[in-house]
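Excluded from the complex is one protein chain; the other protein chains are retained at their positions.
To keep things simple, chains are lettered A, B and C as they appear, and every chain counts its residues starting from 1.
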Amino acid sequence: MSAHETVEITGHLMDHGILSRVLDDIREYSGDYTIDRFDVGRETDDPSHAVITVTTDDNESLERLLMRLQTRGVNQVDPGEASVSAADVDGVFPDHFYSTTNLETRVRIDGVWLDVGNPEMDCGLILERDSAGRPHRVYTLPMSDVRAGMLVITGASGIRVTIPTPDRTAGAFGFMESEVSSEKPQAVLVRQVADGMREAKAEGKKVLWVAGPGVVHTGAAPAMVALVNAGYVDVVFAGNALATHDIESSLYGTSLGVDLAMGRGVEHGHEHHIRALNTIRKEGSIKAAVDSGVLTGGIMHALVTHEKEFVLVGSVRDDGPLPDVYTDVIEGQRAMRAGIADVGFCLMVATMLHSVATGNILPASIPLVCVDINPATVTKLADRGSSQARGIVTDVGLFLEQLAVELVPEYRRS
Amino acid sequence: MSAHETVEITGHLMDHGILSRVLDDIREYSGDYTIDRFDVGRETDDPSHAVITVTTDDNESLERLLMRLQTRGVNQVDPGEASVSAADVDGVFPDHFYSTTNLETRVRIDGVWLDVGNPEMDCGLILERDSAGRPHRVYTLPMSDVRAGMLVITGASGIRVTIPTPDRTAGAFGFMESEVSSEKPQAVLVRQVADGMREAKAEGKKVLWVAGPGVVHTGAAPAMVALVNAGYVDVVFAGNALATHDIESSLYGTSLGVDLAMGRGVEHGHEHHIRALNTIRKEGSIKAAVDSGVLTGGIMHALVTHEKEFVLVGSVRDDGPLPDVYTDVIEGQRAMRAGIADVGFCLMVATMLHSVATGNILPASIPLVCVDINPATVTKLADRGSSQARGIVTDVGLFLEQLAVELVPEYRRS
Amino acid sequence: MSAHETVEITGHLMDHGILSRVLDDIREYSGDYTIDRFDVGRETDDPSHAVITVTTDDNESLERLLMRLQTRGVNQVDPGEASVSAADVDGVFPDHFYSTTNLETRVRIDGVWLDVGNPEMDCGLILERDSAGRPHRVYTLPMSDVRAGMLVITGASGIRVTIPTPDRTAGAFGFMESEVSSEKPQAVLVRQVADGMREAKAEGKKVLWVAGPGVVHTGAAPAMVALVNAGYVDVVFAGNALATHDIESSLYGTSLGVDLAMGRGVEHGHEHHIRALNTIRKEGSIKAAVDSGVLTGGIMHALVTHEKEFVLVGSVRDDGPLPDVYTDVIEGQRAMRAGIADVGFCLMVATMLHSVATGNILPASIPLVCVDINPATVTKLADRGSSQARGIVTDVGLFLEQLAVELVPEYRRS
Partner (left out) sequence: MSAHETVEITGHLMDHGILSRVLDDIREYSGDYTIDRFDVGRETDDPSHAVITVTTDDNESLERLLMRLQTRGVNQVDPGEASVSAADVDGVFPDHFYSTTNLETRVRIDGVWLDVGNPEMDCGLILERDSAGRPHRVYTLPMSDVRAGMLVITGASGIRVTIPTPDRTAGAFGFMESEVSSEKPQAVLVRQVADGMREAKAEGKKVLWVAGPGVVHTGAAPAMVALVNAGYVDVVFAGNALATHDIESSLYGTSLGVDLAMGRGVEHGHEHHIRALNTIRKEGSIKAAVDSGVLTGGIMHALVTHEKEFVLVGSVRDDGPLPDVYTDVIEGQRAMRAGIADVGFCLMVATMLHSVATGNILPASIPLVCVDINPATVTKLADRGSSQARGIVTDVGLFLEQLAVELVPEYRRS
């Protein structure tokens, strides 16, 4: 009664450990495999191609394994046609719904291959048909947004997933692959992030920042303001804390220099914090506070002044919060999804929560760098599906300082 | 133009470093001080009493400093009468509102001292008058819940704050002070937590758990289930992740043993996760899934079966989420506030976000222990106002295993 | 002027990521490669075989790359004969000496393959000839022990290195591969370590412990004493600190319970420490102190009583040190090398320095588990050549407590 299917994968399978992980997955899902064919790239730059027959105890296990393998870019040799079921209830996918990856995905419906426009992890795939009943488009949708009657792709058939070619990522942002000077790695890393941002801007793309309050605590706010002014910050995703600490610092000049020395943030205690929140709530919004002259400096002020977008999403630990904060996290996620359009480079600094949240919705094709002094944050990002994520364990304050020096010639330490 | 005020503090000022911190605060707020009187407790157990005149540049600084000092239990010698202003706008306190501590607080209105029933940090104090216009009660209210017309205490006058006496805390949970056997400190710590829970139950109080998904990852779910069954878990505060990982583990038997070995959780990748969410959403709620026989084991099942309360509050990184999750964090905070009634002991395990959120709303009088393998989480809690917080840096899985062995005689490793 | 060589490797190349790392190495050494042949194991358990031609700019680079690849188990297809040079000076190898791995190694001299008896990393290979001039044996020797006139193997020719087959390691200690119960991973890990020790004892092998002072600080000394008494501790490698803290604790009953609570050891300050050292120095040795009745309990006492071997090697931060401590680290390494004879299982607990030192000299064939609450220590061990290393990030005190309960039925928490 065992079930089996033949799958294939193409790419730099060995030199990036992909095939190892594929075989690990098969074992983890209690499957067995036979490698039917393995055409190895002979030269350093040639891609390899593997054809593998996987076997499991029953069809259900097989289906789950096949969906799992697609997160690695492993597709069925004979993909067949995608199956579709209508959702019965709002917010619930049909059984056996296909769970998405953040990789480029195509779906075959009625013999036609359709591209999925907005790859995102852990969503369902929704099929829209045109008035003639022909497949019109397929897009990812999070579980909470599905509505009864929507057509949802089920099973793993009829789906092809493509892992990014290293060249392409390297073109945009070739961290590990590139020549790394033996002399000043930290300067090289700063320059590579700077280059990634310059390239994104040159291609007319946006630069997304995901930032935590550590940016303010480590004294990097002036550097970030300089980068906003110079046009290297197009969209900011953050929580209540970054914005509040930044505003508190502007309103009260609270010295948080001690934090850097001690390596940890003073959490509460400063009632300045709660007063800053009340002040902005009184104004009605951060923009209103800027317009009325109440808020005259800092990161949020710079964003408002340059009409840059920011999405602040709340968390259960928030005081206040600021009037601009989404207190409903699902609405916040929707705002973030809207915010990633046209993003060509993403820098995450000093935040675990919002970095993971952003990693959840970013397509794998967008270069992504995570900077934190805590290796756990960097590892957590890198562990996730995002093959494009690069981590830098360093001091956020010094890193942004150097990034500003690199990108903004007129920025100088005073 | 300088401003000054005379304040006093009573307690074990030196042996717990309180006075040091008071003087640090004064310096940090650019104030100056003269110690007018210092009656030191002669014997080991005698309290000390200090009278200090603080001076600042202007009245506004003085007021901010006085409010700051009250978070340490420092009160004005001549407290006077509290000032009251009506809120003009929903969600905004009047200027100069008094920002609360989590310590026992009394307010003098019209010559009468009123106790604040629910001490909580970073809130405002709302005055209710009876139909005759007499002061009826004073209570804490978070900024977002204030409504136009409510009477809000402003300034630091007319307010007295009391720091818990060490004896009292020690009675409930005397960690550091107690005799610690030289032989098995870890066993002693487990026993002290067990004693804290037993005492709370003996006094008819509830035991509150704040738990992260690490409880499931480290294999401690069976231990926690045993503790639920035995009545040592009355209320649980958690996020979507704990509940989902627990349910996923029950539905699919996903082995996460590798996590313990590697010291970090596998974040995503397991699409089981997203299927578990869909399954419960289809049922409508966790309770419905238990009632229908879909969910037959695990922590959430035990809580439902024993009709224990749980408050799940979402975050921006959530998938799904489960239908029971508050997606609006402010509503979630309100549910948590309601949940802490009658709590006599609080254990926080393996979560930074929800631990800090709970620390924000817990009165300082409730004994609180935070267990995490990451020293940063423990430090973060202890840094906060909560003088009652005790931190234990240890393996969550082994700790809960031993706690279950200690509290539930019939619990045995199988 | 480029140089090239054809190499091969056999084993489970993909499912453990070995081939990926081999290709990474080639790139890192600025080499190029052609995969001439790749016979992939068709079934799950079949080994694979790869033949690769590597090319570098010159002969010297090639030789360095070939030596590097041998650390992965990659050998020349046509190994040829080993070259030999005599050392000119004491303590210095000839140019181009072969730098060893900790894998099973064979060397071909005069057409005969000789096994290297004591594989150890980063050593040279010394050839002994018999009186007739025939190759007699080849053994590893650290650089500092080489003497002028010794015959040293140079270059990478004539050498074959074998990576351990997973089956074999699994037989002895199959951590990751084995079924891990979904319910209590931490109990499973404890049991696997216990099984590893039982197997080693059953085979007549010794159990080696490498231990840091954290064993004492976390209150695990009684558990370790129980394990010494029960015969599960044959050899201990440690520093001055473990022995001194253990002895201090026995002599003065110093309570270090606070450490566990705070997650870090109190380093100095207790002058008990320095007095304990003086007391044992006065006795002349730890054994003398046991014999004279001065030292009556603790780990060192148990080791002396049961005539178990311990090697204490000093470090620059030591006070005292104890008279038993090797103050010369090279002599200490020699004593450790002598101590690993007949070891069949190695447990490292709560020490970075001595764990790395032991990892340097242990053959890859000896199962090795590293337990520490700090992920960095565990990672550091696993990063090193030791493919056999398994890391467990957990609380040392609770882990040893459970290990004692598992292995010593009569051990109970009192």
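Simple rule for what comes next: a contact is a pair of C-beta atoms (placed from the backbone, for glycine too) under 8 Å apart; a residue touches a chain by one contact, two chains touch by 3 or more.
Worth saying up front: this structure is predicted, and the values here are computed from it rather than measured.
**Student:** Which is it among A:G196, A:G219, A:G239 or A:G359 that touches the chain not included here?
**Tutor:** A:G219
**Student:** Using the touch definition from the top, which of A:G73, A:G212, A:G239 or A:G397 touches the missing chain?
**Tutor:** Once the missing chain is taken into account, the touching residue is A:G397.
**Student:** When the complex is taken as a whole, what residues of chain B touch the one chain not shown?
**Tutor:** Residues 14-17, 19-20, 23-24, 27, 32-36, 38, 40-44, 376 of chain B touch the chain absent from view.
**Student:** Since one chain has been left out of the picture, which residues of chain C touch it in the full complex?
**Tutor:** Interface residues of chain C facing the absent chain: 28, 64, 67-68, 71, 89, 91-93, 97, 99, 121-122, 142-144, 239, 264, 266-275, 277-278, 281-282, 313-321, 323, 327-333, 336, 353-354, 356-357, 360, 374, 376, 379-380, 383-385.
**Student:** What is the set of chain A residues that contact the non-displayed chain in the whole complex?
**Tutor:** Within chain A, the residues that touch the unshown chain are 175-176, 180-189, 218-222, 249, 253-264, 373, 375, 378, 390-395, 397-399, 401-402, 413.
By definition in this document, only the chains that are shown with their structure count from here on.
**Student:** Same residues or different residues where chain A meets chain C? The copies count as same if more than half of the interface numbers are shared.
**Tutor:** Interface between chain A and chain C is built from largely the same residues.
**Student:** Taking mean CA positions as centres, which chain lies farthest from chain C?
**Tutor:** Using the mean of the C-alpha atoms as each chain's centre, the farthest one from chain C is B.
**Student:** Where the centres are mean C-alpha positions, what is the separation of chain A from chain B, in Å?
**Tutor:** Roughly 32 Å separates the two chain centres.
**Student:** What is the distance in Å between the mean C-alpha positions of chain B and chain C?
**Tutor:** Roughly 45 Å separates the two chain centres.
**Student:** So which bits of chain C are touching at least two other chains?
**Tutor:** none
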